[in-house]
Every structure is written in structure tokens, then in C-alpha cells.
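Omission of a single protein chain aside, the complex is shown with its protein chains in their original locations.
When the chains are written out, they are named A and B in that same order, and each has its own residue count from 1.
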Amino acid sequence: MKRLYLLAAAAALGLSTGGAGAATLDDVMAKGHLQCGVNTGLVGFAAPDENGVWEGFDVAYCRALAAAIFGDPMAVKFTPVTGKTRFTALASGEIDVLSRNTTWTFSRDVDLKQTFVGINYYDGQGFMAKKSLGVGSATELNGASVCIQTGTTTELNLADYFRSNGMEYDPIPIETNAEAKELFFADACDVYTTDRSGLAATRASHEDPDSLVVLPEIISKEPLGPLVSHGDDQWADIARWVLNALISAEELGVTADNAMEMAAGTNNPEINRMLGSEGNFGEMIGLSADWAVHAIMARGNYAEIFERNIGVNTPIGLERGANAIWSDGGLVYSPPFR
Amino acid sequence: MDGTTFVRKEILAAQSPPTSEIGIGGWARENLFGSVFNSVMTVLSATAVVLFLAESLPWILQSSWTANSLSECRERISDRYGEGVHGACWSVIRERYLQMLFGFYPSELYWRPILTFVLLLGALSPVLFPSIPRILLVFSAVYPFVGYWLLWGGSIWGPFSIVAGFAIGIFAGQHVKYRIAMIAVLILSVYLCFRISGYLQTAAPVGIEPIESAQMGGFLLSVTIGTTGIVLSLPIGILLALGRTSDLLIVKAICVGFIEFIRGVPLITLLFVASTLLNLFMPPGTNFDLILRVVIMVTLFASAYMAEVIRGGLAALPRGQYEAADALGLDYWKSIRLVILPQALKISIPGIVSTFIGLFKDTTLVSIIGLLDPLGLSTSIRADSDWNGIVWELYGFVALMFFIFCFAMSRYSMYLERKLEISNH
Partner (left out) sequence: MAYVTEQSSRPFRLRMLIYDTRYRSLTIQICALAGLMLVIAWLISNTAQNLALLGKPVNFGFLSQPASYDINQSFIEYSSRSSHLRASVIGLMNTLLVAFLGCLLATAIGLVIGVLRLSRNWIVARLMTIYIEGFRNVPVLLWIVFYMAIIIEVLPSPREFRGDSPEASMLLWDSVAITNRGVYVPEPLFSNGLGDVSVFGIFAISLDLIAFLVVLGAGIYASQRVARWAGKVQESTGVRPATWHYSTALIVVPPVALLLALGFHPGFPELKGFNFQGGINMRNSLIALWLALACYTGAFIAEIVRAGIQSVSKGQSEAASSLGLRPTLSMRLVILPQALRVIIPPLISQYLNLTKNSSLAIAIGYMDVTGTLGGITLNQTGRELECILLLIVCFLCISLTVSAVLNWYNNLVKLKER
């Protein structure tokens, strides 16, 4: 009898063996959905709503990618990954694309063999303190207790910053944003450091946001963007140009509402090439001709996604700032569709 | 000297004991104030208990069950009980207890895990209580498939075909002479049935809504991982224990090595292996669910401990039992199956139950690798802006649930131990 259990377990659990490595697009097509790795829960960027549907800035990109491939923004499943498991999940093929506010760095790109497909948010590391602490600048933090999330680039930046400024500090490592909030609000640490977008989200969720102050210093560059595994250029191209299509759409004035209309043809040849009424870009990249139309219609263009999830009218309340389109003086820039 | 000797003719009626020895006073004297040291201890303990209750009872009772957020709850408590009163916000439990129990399992399908759990008790009863008819063991054998199907849903044909494959295999195997051929027939039939299940599904699609592992959480996840781990580890543990006690040197060395290796490392490192490395060990491109990977590692972990428990049972068996089995001319497997194991397992049941309690408690570790067990869920509830800052109520609830379950199990195991002691005399 016991022997039966064993065999049954092996058989019943049924291991699915997919094709190795190369053609991610074919695998995704065969599966019928995209598997996207997102944050385990960061308000505004990726969080399940009360019905368990994932929404947020990072999630919207995944939906656009799914729409570009399948024409259906809901043909995507989300795997919440932690700072520790995100790269392994991508490398092992557990997820097809990782869209989890991940900083593009040399070692992650080169040593960990990942391909960053672009930058969808220009962030920087900052500090948040209680106003009652009476600190106005990060240079006054000598000897402070600092809460940091482990497994991120922030703890490396922090070490470098204090070292180069000749200051001492007491690092308090924590695993998640929620724990950091708990420690910070209970005064177990003086300042909390993470990306400024995360600080804004944390500050927004506090019952009295005015009692908290984000210090002016930005101690690092944190270009965040989606990434895919090394070695499948076609898949990387798809992921890269979906992001570029969202950005170009903002620049060219294509929105979720007018995309369908514009896809019929406009006077602007670049819009026509992008939306597929001219040329055969869809065929070149291995998708249908109207891939970009679906991608833009999923959750809107870059500006719409930004404003809906993290913009000034949301609880997060982030200004566009460096994330404005280049023609408005920001850094967000897409190569041309030509 | 004559006639003056006093001899009592009648027996005196027993006198009642002195008042200091009976009643509450006597009891207190005996049990609370026997000596100076005893009295001091009594007073100290009583003070501690009173202080503890004075601190905690108002907090527990002056509470709110109806608020929808932490700030609302605090307002209500200070409205009702006066300013500065710290009361518990049990409303978070009222709002989220279903999530703590079932995770993100669709609420209209809650009957499935509940039915699975009830059936689990049914499947366990013939194993745990010998008075229940033996025929029910068939149900115990089929149960893993039923449970799997109920929890994860999907087509019925997959699990059904495997059960059918086993049935056919066992039936056909009885007509085959050699054991190896028997096993081959079994595997072949299971494999064939599994292959045709796909066609059956297209021909007659029967199934229930499939549930993804990511939707499972809370105590459902703990119970699933714990139970699966212990059930799967039992056969492996038996084999390892037999290997460790066998005369075959190499087999023994392999078993000892495996057991000591697993027992030497903390479960959390094995869970790290499950979450980051297990996919590396499989053929390239293999990919399976995190919960399944966790169950695999938990099973390996539990089987090492199970092996030690069963080895204890094997060692506790009198030597005469082994010799008697040999004297009957039984070969090794027959003597193990018919004589040794039934007795050894019976002795080991208390140990198995405590291994299960330990494993069940250890399932909380999966929260560290990002699964939403009760502890992981309580972190995510605290991340919700409504309940930011709530601590004791959630921990208290989780602790209470674990306590009830584990305490009941340990009482059951003590009852078994007593019963075994009686039956051994």
C-alpha cells in the first residue's frame, strides 16, 4: 500500500517539461498565457486588488506585452517574486519576463546574464525621516539607525554613501516594505531608505503624511525596467519594442482611446509604421501587424499608465519629473520606429 | 498482673481526619502551603497570574469586533470605554479570518477544501482507530487522488486514470509470477492509463474549476503541506529505517548518510533549495510549481525524522519476533510485512504523531520564501493601509489556531501511548 503512495505521488503531480531555452515566444504561444514576475505587493507598482486582480505600474507593462502577443491583456499570469527569488525565477524559466522595479546594473546585466529591455522609471535612492527628528539633510545622519531592505541595490548604495562621506551608521536589515514601515513607525530606526518612489508610497499610506519628510539627497541612480533572460534575442526584441511602443505612443499622441482609430491610417508615417498600417514591422518581430495597437489599448500609453497608477492624482502622488517624455524635458525616450 | 490486662474487644470506628487534613483547607495545606518555600512559591505564582490577567483581560475584552480599519477601531474603543483604553481590534480577525483559513481560494469554492479536510479525517480513521472495518483502507488508498483533485480541481480523468491504472496493475500483477514483473506491469498500466486520460478529457470533459497553487494560502496551505509531507514521508521513512537496520553494509551506509545529512541541516536551507535550486537539478526546461517543490523538500526532510522514529519502533520490538518470523520460514520482505512492521508501526504511532506536530509547526517557515501561509498572510494584512500597525491580534489568532491543533494532536498521542502501555502488560 505504502509503495503505491510513492508511485502515485510521482505520477499524479505530473512534471511539465517544456522546451529548453531558445524560442520563448513559441513557448508562450503554446502555453496560451504570459508568465510575468512582479513585486509581492508594492502599492502603485504591483498589488492584487480586492478581487485578486493584479494592477499597477509594473503590471500594466505585462498586460501590454500580453496584449501585443495574444491581443488580450488578461492573457497573463503573475508570479509574485521576492528580491531573492526574482533572478532565479527568470533564469529557470519559471517566469517569461520580470517586471519588478529592478535596477539595471552592470553585474546584473553581464554577470547574472539578464537582458534589460529598457527603462520605464528613473528612480533614485532617498531617505525618509520623521519631521520630529529635526533632520534636514542626509549629511546630518552620522550615527543614525537606518532601515534597509535586503537583497536590493539600496544596501550597497547606502554603504558606499556613508563610507564616502566618512559617516557611521547602524544598518537594520529587513525583508519587506511592510516590516520596514513597522520598524520605522515604532522608532526602531531613525530613517528609512529605499527608492524615492517607494518612499512616496510609504509616506502616502501613513495616516499623517505631513509628519514624515523625504530628505532632499538622492544618493544613487536607480534606472528601473523590465528584463528577460539572456540568449533569446527575438524575445528580448519583443519585450523592448513593446515598452518603446508605449513610450512612442505618448510622444506621438496615441492613446488607448484613439489607437484603434489611428490604426486605420494617419498622416504621420511613424504612427502608421508602429500601428501596422504601413510596412510589415509586426511580421519582422514575429507578431501580428496590429501588435502595438493591442499593447497601447491594454492600459494606455506610458503617460496614461503613469498617471493611473502612480501619478499626482493617485495616493502615491509622484510627479513626472525625470520620467517626463524627452520632449517635455524628461529622460523618457524611445528609439524611432523606422 | 491478673485480669488487669486490657484487651480491646471491639474495633473502634474510624475517626474523621483532623480538619487540617480535609476540605479546602487541608487541600491547600497539602498542595499550596506545605512548607515556607512552598508558600512563597504559591504567593509569587498567584501574584504573577493576577498581574497577567489584570493586564491582558481588559485588553482582550474591551475590544471592537465591528470596525473596518485600525483607526476606526481605536476610535470606537475610546468612545465606548473612555480615552486612553487600549483594547484589542478583533475586527481584523472578523474581516480576514476566511483569508487566514483559505488564502485566496475562491470563496464560492470553499466547500472543496472543507470537504477535502472532512474526507481526510475519514481516510485517517481506519489508520488511527483499529476498530473501524478494514475495508475502509481502500478509501484511504484512493484518498490522495480525491484530495488532490478536490483541492486543485481540473479534469477528473487524470487522477481517475491513475487510480484505474493502479487497480488494473494490481489485478494483472497478481497473475504474474515474479515480483519485478509485477512492478513492471503496475508501472506500465499506470503509465498507459495516464496517457489515455488526455483523450478521455477531450472525449468527455468532466472536471471542476482548476485552482492555481498561488491561490492557496493560510491554514489550508499549512495543512496541505504538513499532511502531504507526512503521508509521503511514511513509506520513505520505513524504507530508510529498514535500510539503516539492515545487514547490507552499502545500503546501510547510504541510508545513514541520507538521514544524518537531512537531520544536520535546518529546514530553511532545504526550503531555499526548493525555491532557488531545485529547478537546476532537473532536466533543462523542467519547471514546476513552488508549492510542489516545497512539498518535495518537506517530504525529504520529514522522511529522515520519520526513519528515526520507525527505527526506534523496530529496535523496541523483542528479538524473539524477528527470530519467530525466521523460524516460520518467511523471507525478509514477508517477515517485515507480516510480522515486524505491523508491530513496529503500532509502537511508533506516538512518535509519528509528534513528528507530524513538529512538521506542521515548521510549515510556517514557508513564509520566509514568500508563500502566504498564516504568518505570511498576517504580514500582508499588516501591509494593507487599513490595518497598518496591527500586531498582537493577528499573531494571537495564528498562535491560538496552531495551539488548538497541535495540543489536540499531542493529547491524542498521549492517549495512544497510554493505550499501548496497557495493551503491552
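As a convention for this text, contacts are C-beta pairs under 8 Å (C-beta built on N, C-alpha and C of every residue); 3 or more make two chains touch, one makes a residue touch a chain.
In this text the structure is predicted, and so the values were computed from the model without any measurement.
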Residue touching the undisplayed chain, where the options are B:V36, B:L121 or B:L249: B:L249
Option touching the unshown chain, where A:L25, A:A144, A:L227 or A:M274 are the choices: A:A144
Option touching the unshown chain, where A:H33, A:K77, A:H230 or A:R273 are the choices: A:H230
Hidden partner chain, residues of chain B it touches: 30-32, 34, 38, 41-42, 45-46, 48-49, 247-251, 254, 260-261, 263-269, 272-273, 276-277, 279-284, 326, 329, 331-332, 357, 361-362, 364-365, 367-368, 375, 391-392, 395, 398-399, 402-403, 406-407, 410
Residues of chain A in contact with the chain not shown: 20-21, 83-84, 87-88, 91-92, 107-108, 111-113, 133, 141-145, 150-152, 155-156, 158-160, 162-163, 169-175, 182-183, 186-190, 230-231
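Operating definition for what follows: only the chains that are shown with their structure count from here on.
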Centre-of-Cα separation between chain B and chain A, whole angstrom: 40
Chain A - residues contacting chain B, complex: 1-9, 11-21, 40-41, 43, 48, 52, 77, 79-82, 84-85, 88, 92-94, 175-179, 181-182, 185, 205-207
Sites on chain B touched by chain A in the complex: 71, 104, 137, 141, 144-145, 148, 158-159, 162, 166, 186-187, 190-191, 194, 212, 214-215, 231-232, 234-236, 238, 275-276, 279-280, 282-288, 292, 368-370, 379-380, 382-383, 385, 388-389, 391
